[in-house]
Structures are given as C-alpha cells and as structure tokens.
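Let's turn to subunit A:
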Amino acid sequence: MDRNNLIKWLKEPKKMGNKYSLWAVYFSTACGVIEVPPVLTSRWDAERFGIIPVATPRQANLFLITGYVTTKTLKAIIRTYEQMAEPKYTIGFGSCPINGGMYWDSYNTIKHLDKYIPVDGWIAGCMPRPEAIFIGVTKLWGMIDKGLATGYIRYRENYDYYRGNQEKLFGSMEWPPLYTLKEGTNDG
Partner candidate 1 sequence: MDKLVGLLKGIFKDTDGESLGKNRLRVTAPRGSVLAVLDYLKASGFYQLKSISCVDWMDENEFELVYHVASMESPLHLMVKTRIARDNATFPTAIPIFKNAGIFEREIHELFGVEFEGNPDLAPLFLENWKEIPPFRKDFNMREYVKETYDSIPSFEEYQWQKEN
Partner candidate 2 sequence: MVNPVLLIAVPLGLAFSLPIFGLISKRLEKYLPVIAMLFNLSLSVYLVPRVLTHPIIVYIGGWAPPFGIDLFVGPVGIFFSVIIALVGLLVSIYAMDYIKEGDTGKYHVLFLLLLTGAQGVVLTGDIFNLFVFYEILCISSYALVGYLRDRDGLESAIKYLVQGSIGTGLVLTGIAFIYGLYGTLNMADIARQINSIKPAANFITLALIITGLGVEAAIFPMNAWLPDAHSSAPSSISAILSGIAIEIGVYAIARVIFTIFGATDILSFVALVGIITLLVGEMSALKQNNIKRMLAYSSTGQIGLIVFAFAIATSYGIEAGLFQILNHSLSKALLFLAAGYMIYRTGSMEISSFEGMGKRMPLTSLGFTIGAFSLIGLPPFAGFASKFLIVKAALTKGGGLYTCLIALALVATVIEGAYFFRVVQVLYFRGSNENVTRQEAPVVALVPFFVLAVLIIAIGIYPGPVMHVLNSATSEFVHRIAYIQGVLR
C-alpha cells in the first residue's frame, strides 16, 4: 500500500492514479453479484482503497465479471467493455468465466471468457468472499505496478482475434468494430 509514497506519485502518476482510484462499473453478470454490495458498503468498505461503483462504463476503469457468462450476457459485456475509458482492467470471479466451471458442457454458457474479452485477473472460489476480492484487488495493484495488467492493450492490438471470435459466436455483430480491423492501433 504505497499510496502515501510521494516520490512514486511524482515518478509514475498514471500507474499510481489508476491503482488507488479503481472505479468499478455497476454491471454484474450472475451469482457473484451478491458478493459485491458487502464489499462496497460499511462492513468491508472498498472505498478505503478508492474503489467506488459508477453508473456508466464511460466513467469506469474496473470491470468485475461476477459468475458464469451466458451468450446473451456476453453481448452486453462486450458492449460495456468497449465503452470503458482506456486504461481498463477486468477481474473474473469464480471458475465459470475461466473454463465454464460446472456449466462446462452447457450449450448456453461461454466456456473461456478471455477468448472474447481480455481478462486481467481471476479470483478463485465459487463466489469469493470479500476478503478474497480484496486480495484479488491488491494482486491487481501489483500487476499494474509491474505493467502486466495490459488486457486493454492486448485487446486493442489483437482486435481482429477477439472480434473474429465474437463474430464466429454471434454471426454478425450489431455495432461497427471499435478499432479498424488491420492491427488496430489508432492510439492518439
């Protein structure tokens, strides 16, 4: 928790800023959603670490995927992920987004979430308790520090891979591609 380390602030404000003010978008997919309110409110108080829920993906930079992802929800997840501001991180709760979990053979759930959107961190536990979530968040801090939480860059650089998978699953996507498809790096 090097939040008060002033030199680090001056050296790399971008990393420190992102670390200590993670705004989570208020969109939860499945059973994990029951774990998020205790994290945010008085009992476990995520605001101590600068984590507050925000209404729209535009304002957020942390995306919590809480639980299994059905095909229909995936469309909304992709839409929300694409609308988030640029340095954005996603954390998957539980085993279902990793490999489908107990719905490994279901026709309707997505087996490997990170084939469709980049996921930076995973928290094990069939719905991890708040302490586990906090451990995950601290792990995320460490990754940001070391510059490993680069899901959004990966998404941008390999957009054709992700878009390809999405189109293969949904047939044709309703909205135009976010980045131009040839190795999309229109980073301003």
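Simple rule for what comes next: a contact is a pair of C-beta atoms (placed from the backbone, for glycine too) under 8 Å apart; a residue touches a chain by one contact, two chains touch by 3 or more; residues count from 1.
A word on the picks: all candidates are chains of the complex that A comes from, given by their letters.
All of these numbers come straight from a predicted model, not from anything done at the bench.
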Complex contact for subunit A, selected from 1 or 2, goes to option 1
Can you check the complex and tell me which residues of subunit A touch candidate 1?
-> 70-72, 75, 100, 104-108, 110-112, 114-115, 118, 154, 158, 161, 165, 168-171
